[in-house]
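What follows is a short report on a single structure.
Note that one protein chain is taken out, while the other chains of the complex remain in position.
Take a look at chain A:
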Amino acid sequence: MLELITFSTLNGLLYGMLLFMMASGLTLIFSMMGVLNFAHASFYMLGAYFGFEISRRIGFWPGFVVAPLLVGAVGALVERYGLRRVHRYGHVAELLFTFGLAFVLEELVNMFWGKLPVDYRVPPSLDFVAFRLFDTTYPAYRMFMLLVAVAMFAFLIAVLTRSRVGLIIQAALTHPDMVAMLGHNVPRIFMLVFGVGAALAGLAGVIAGPALVTQPSMAALLGPILFVVIVVGGLGSLAGAFVASLLIGLVQTFAVAINVSLADVVGAEAAARLGDLGTVTVAQIAPVIPYLLLVLVLIFRPKGLMGTRET
């Protein structure tokens, strides 16, 4: 039991941190520009594929550095030449733009790398067992993922609260017009934020690619859950996104481990009246739980856990 709890916690934290790497960019972009970026998970996918392509040619580590930068550049270009033009037609147009972009990116990846999963491997330098606990091994690569995610979180917090750029970004979050009046180039800040957000998602892709699967559907698999994270965490709140990511990571992982069904709680006879619903175990509905959370949060606390404004 202790073994299950330990490893579920580790797995949940890791999944949560991975979610956070993407959600942080998404929530920054949303709170600043008001754009719900449907293509955000696509940048994650691009990161994985760029990482794969570079690691295949020169090695994992160059890919680890270069791929997120490339994705960031793609993101900045998308903002500069796509979103900014669409911006003047309002939020719905922007939403539709990113929605379409997600499909275009997926199709492009299909064309370049095919629909089959690519063989993106863990680098040999990290391909060993980090520790062994209760006879279960934990791969070093997963520890590395966790470290990268934590480092990125620390870096982000430091930039946002301690640097000049961070202060301007924070100001632009709430008072974009005032910031522009003060002589700052708000469109450029937007481009920067979009680029950095994309780069963070790209970084998540680079490190998640070898551990999970690198395939064109990876964006579609992870995309919806990101929206859950930013809504539950509260729009515009980085801390909220962090808490929500970990919460969802842990909830999903632990739910898988729980074999309790309604029948076990209220008794088989009472549960039988509910039909199949009575005998379904928590483990079976694990994938739906985050969305249930989304619905409940929207009903009872539209601000999200730590948000400052209504959704």
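As a working rule, contacts are C-beta pairs under 8 Å (C-beta built on N, C-alpha and C of every residue); 3 or more make two chains touch, one makes a residue touch a chain; residues count from 1.
Just so it is clear, contacts and distances are computed from a predicted model.
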item: Name under which UniProt lists the unshown chain, selected from "Aromatic ring-hydroxylating dioxygenase subunit alpha", "Cell division protein FtsX", "Branched-chain amino acid ABC transporter substrate-binding protein" or "Molybdopterin oxidoreductase"; value: "Branched-chain amino acid ABC transporter substrate-binding protein"
item: Options A:117, A:166, A:187 or A:302, residue touching the unrepresented chain; value: A:117
item: Sole residue of A:71, A:146, A:186 or A:222 that reaches the chain not shown, by the stated touch rule; value: A:222
item: Residues of chain A in contact with the chain not shown; value: 1, 3-4, 7-8, 11-12, 15, 110, 114-117, 119, 129, 132, 135-139, 142, 211-213, 215-218, 220-222, 252-254, 256-257, 283-284, 287
